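Only one structure is covered here, and it is reproduced in the block below.
For this depiction, one protein chain was excluded, whereas all remaining protein chains were kept in their positions.
So, chain A:
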Amino acid sequence: MSSARVNMRPSSKNTLLKVVILGDGRVGKSCLMNRFVSNQFDEHSFHTIGVEFLNKDLNLDDCTYTLQIWDTAGQERFRTLRTPFYRGSDICMLTYAIDDKSTFSNLQMWKNEFLYYADIKENTPFPFIVVGNKSDLSSTEREVSQVEMETWCNENGITSYIETSAKDANNVQEAFRMAVRQWIKLETRADKNEIPFNDTVDLKTKHVEGRTSCCIGSGDE
């Protein structure tokens, strides 16, 4: 556990979580962020230059989480400018567009890039969530099936995945909630291992155990 994350354990009521959204250009990262933060969808939005971020509070199980969502430009050339922002992340959202197979194929690259630059220790479970965006598109335009996505996630030990539409607002809230739940789950587990006797941990364990149904599977270790 890095010191950055230790500092942000939910000891107080409000926890700041740093979320990075990664994925190829035009999969809808900025739209997802804007839909989640301001519940808007802009057909005429610009492609992202540099790095942007927005904050949004999310209430979950009587706790408030302030999500600090980082949105970056995807092009390869800007990698050296983007990767430093990975450090200190609590959650990583890997995104692709269901109508573009290549964006799905690149998930592996994004995951590797993240793990490398976020300085996550090997074999440490990290709260990833895989998001297949543009679920509003008709089935004729779909290039990635839900089964394919689930298979990839299983192979990669990722237990949180969901299809969303930033355009229709479908599942966007759910995606972020799911991500936070995954974070809580892993964090609680880490706490349990590190500090066996701690009231707050017990308390949280209850919360999490009552809701494991939202996180599919548990093969993340």
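Everything that follows uses one rule, which is that a contact is a pair of C-beta atoms (placed from the backbone, for glycine too) under 8 Å apart; a residue touches a chain by one contact, two chains touch by 3 or more; residues count from 1.
FYI, contacts and distances are computed from a predicted model.
Asks: Refer to UniProt and select, among "TBC1 domain family member 15", "Unc-13-like protein 4B", "Ubiquinone biosynthesis protein" or "NEDD8-activating enzyme E1 catalytic subunit", the name of the complex member that is left out.
Replies: Listed in its UniProt record, the absent chain's protein name reads "TBC1 domain family member 15".
Asks: For the chain that's not shown, point to the residue among A:68, A:146 or A:170 touching it.
Replies: Considering all chains, including the one not shown, the answer is A:68.
Asks: If you put the missing chain back, which residues of chain A would it touch?
Replies: 2-4, 7-8, 16, 18, 25-26, 43-47, 49-53, 68, 73, 75-81, 83-85, 87-88, 109, 112-113, 116-117, 119
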